[in-house]
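Some notes on the structure that comes next.
With one protein chain held back, the other chains of the complex are shown just where they sit.
Entry: chain A
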């Protein structure tokens, strides 16, 4: 009886959505799953939201769509709202109340590069290459291309994408300089002093671009690494799980104006997304096969079932036939994956500074303030608490909001062994051997 009263008073508190018809954008990648699931399982409708989901051509079109109001919200690269709020690329106030997933990316090289890398990789007892493969194995190959005067081209999906930072992280950890940005000098190619030249290719075009020989390797989300294996055009060498265990990946982005104008709608859409993420990880990924089936529909990701299933169901196929378990390749809910931690935002900011996208030195305070402008755990908390009140989730599913300060404890699982603490951004930047340090400008 008490529970019922609590629920009904709560429904009054939350209120009906101010805007009911919404359009959300996404890019054809498996990590858009929470949006598709919230739609297909009726979680949006449960909130009184009538959502249209539209695939977008590339990250730029998607971002512009959210800014100009054509889209109400979208599946975004975590770096996008952050970059927009500091004015790198397009300036706009975009916030995120919901982090969409952990991990989910890989770095793939072409068969030709793999052949040249393979002799440099230590082998396990059964003859298979030992993982994680470091960029040390790629270094001699890049040096050979460089000495022959040939540019070593690689692809990533967007200048402020996780993939750009992950690829750079991996390369730099192996002693390969991925180059710097110098926006204050008008250089946004990110290829100053580069050993490997990184350029932008939209995710679904990665395999085809690599097959055409324009790039020798790329970093992208699923299913575009597994697609390369299936089509026999490349070999994924490392997953982002091995570069940084449980790294934050996509976020759900809306404009700040939207959140202010439609507070109930914002909380309600966050509720629906939280429920979808829970469903995706429920009972040890038991729902994943069904999720894969939904994602393989042509209006969502659209790739073949087998290709998507390869990574979504807890395995990852490296070289053809070398399928290994990576149970956390896609994490949608556990480990507080959906909570927008400030420290996650700060990591992206440190990488923007490291590679020169932020051209000037910033104080630690600046990092904290910027993160707080973009990441909105307050909205998440309101959504989570109302779900608990409605008995759709339990308090244990979420961080302890009473004590949570938005910073994960120092993270240690990086491929180069460097420890990251979101509380000390400048100290963290100074730890890297390749990259801009405190006080340095180009």
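Note that in this section a contact is a pair of C-beta atoms (placed from the backbone, for glycine too) under 8 Å apart; a residue touches a chain by one contact, two chains touch by 3 or more; residues count from 1.
Methods note: contacts and distances are computed from a predicted model.
Asker: The chain that is not shown, which UniProt protein name from "Nitrate ABC transporter permease", "Nitrogenase iron-molybdenum cofactor biosynthesis protein NifN", "Spore germination protein" or "Multiple sugar transport system substrate-binding protein" does it carry?
Answerer: The chain we cannot see is, by its UniProt record, "Nitrate ABC transporter permease".
Asker: Among A:61, A:389 or A:442, which residue is in contact with the omitted chain in the full complex?
Answerer: The missing chain is touched by A:61.
Asker: Which of A:30, A:247 or A:296 sits in contact with the chain that's absent?
Answerer: Answer from the full complex: A:296 touches the omitted chain.
Asker: Sort through A:136, A:187, A:290 or A:304 and give me the one touching the missing partner chain.
Answerer: In the full complex, the listed residue that touches the missing chain is A:304.
Asker: Looking at A:70, A:146, A:245 or A:437, which residue reaches the missing chain?
Answerer: A:70
Asker: Just name the one of A:204, A:377 or A:435 that touches the chain not displayed here.
Answerer: Result: among the candidates, A:204 touches the missing chain.
Asker: For chain A, which residues touch the unseen chain?
Answerer: 16, 20-21, 28, 39, 42, 45, 48, 50-57, 61, 64, 68-70, 202, 204-205, 207-208, 211, 227, 231, 233, 296, 298-299, 301-304, 307
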